[in-house]
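Yeah, one chain of the complex is gone here, protein chain that is, but the others are all in their spots.
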């Protein structure tokens, strides 16, 4: 446990240099995470299927494309939800200064659940207009419940071992980010339970959430 | 709104050091964007299909491969168009110095539309020789109209909050980049509308545009 | 062979600056490796298949999803095993300072075997409940035997040419990492051979190994 003093030391020895030191120690976790987020978010588009109607007229192709609306809806909702998750990851890691094995695994859990999003999106696309829609949407909402809990876990791990955070991270900012992570789990739980009333409740809540975050996230990124 | 003075401060305190500071603050957005561009551009190649003719002679395999020309044409056109988009993203971000939530979402919209390119390319490949070609090419051109509008939006967001741009970004360069973004939307709109006359108008305009940009983009990258 | 003296020189000329110099020389190997790990780990999720039962009731969809448990089990096991591999790669490269062609190829072998994991995972998913399970699990375990041997090879190449390691890498840390690489090959060999008794021995050992490493890896990452 030799990190407690080095934290103080570093900020003393290299005044103003703490940021660049921190950047270096978390560079690869961020690069790996960015890679996983980038691949997962791009794979969402694999769910947009080209209709196979080689002999069809332009009109029937247009009609077939129009029929694909559940896939476009699910694609846009999932894309921006994963984007928000990435922005959130970005906000957390701006405060992080070094890594620990525990934190790498909490981050790994988060990434694993993120790679499941194309699967649960595909489920919604396939079943939105059919009897299976409620189950499909419950799985979709449930994926986001788990992801938001994983964010909570990562944040808990970081708070539990403050030496991982930058020495100059303000207490107020830490509090503010912590408060944000209390919104996700209940909101997505509502979206999951709501699926059994109507699958459009799930899609509606998930859409409302990313739009809400897109327009209120302003503060954290500065 | 504490960023206006910090912009002046930074360039004063760290003479010549502004560039490296800026690099740090946009590093992850660029890495994530590079990841999405890299995955999307590589997925284009998934549209090149191996003909399944296990018992076939060499001659029939060669003929089947030759028949795949619409996929090669669409692949090359889309690859270089996405490459141009990446070069353009690169040019913009060389001027960017810090991030804002609004800018991250404008960038996200851009990336989302980019991940749709393999889908619209696949549509052209499948329908270019069939009756659906006009609709397929209109969707293809339309994707690029939306992407060029998203570039305009990103640029608008950046100009609207100049603190995001590097303090030493020359007014003249900013003007020049702005002018470039006025070419894309009408050119691609023409390619989209032209599809209804002939799908080859779309392919022709899109090909002409990337060739034109490849040979005139010289200035910006220095 | 002019690197032996330059190693001493560098640590002398730039006191405390060796770390940042090293970071620069291995930046691209790490970025490329992170990319391969990120793509391979995300492709694991492509093995989660949406059941195609368009007319099905919610109940039958739920049942079909529940039947997919071998794919969820294989997905989680493989994800965390690849994550451990990435954490391990990260630990090694924190000590590396420069590259050599030999090391790039040892690293390439490691990456090649890593990209095979989605294939062997898919094999387990498809056969876990059928007669082919023993063969499928032996291939799965065998893939990890080869990967752990490749880690041993990379480590051997690095120890063989100490100029590749940071001059300030402590002998004790080097010894400790070396000891860790002696656990993998026999443990995975056991998982491979055990497959012929029962495929669940393979899955059990692989699961136990990642859980064990997740909870004991603490030291190395600090």
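A, B and C are the chain letters, set down in written order, and residue numbers restart from 1 in every chain.
Note that in this section contacts are C-beta pairs under 8 Å (C-beta built on N, C-alpha and C of every residue); 3 or more make two chains touch, one makes a residue touch a chain.
On a predicted model such as this, the values are computed, not experimentally measured, just so you know.
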Practice item. Identify the residue among C:64, C:104, C:174 or C:193 that touches the chain left out of the display. Key: C:104
Exercise for review: Among C:48, C:83, C:123 or C:187, choose the residue that contacts the chain missing from this document, as touch is defined above.
Suggested key: C:123
Study note, to complete from the structure: Contact residues on subunit C toward the hidden chain run 3, 24, 27-29, 31-32, 34-36, 38-40, 43, 98-102, 104-105, 108, 111-112, 115-116, 118-119, 122-123, 126-127, 130-136, 139
Review point. Touching the missing chain, which residues of subunit B?
Key: 19-20, 23, 30-31, 34-35, 37-39, 41-46, 48, 50, 52-58, 60-62, 65, 76, 79-80, 83, 86-87, 90, 93, 214, 217-222
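By our rule, only the chains that are shown with their structure count from here on.
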Review point. Can you tell me the C-alpha superposition angle of subunit B onto subunit C, nearest 5°?
Key: 180
Check your understanding: Distance from the CA centroid of subunit A to that of subunit B, rounded to the nearest Å?
Key -> 24
**Study point:** Separation of subunit B from subunit C, taking each centre as the mean of its C-alpha atoms, in whole Å
**Key:** 34
Check your understanding: Which residue numbers or ranges of subunit A touch two or more of the other chains?
Key -> 31, 34-35, 38-39, 43
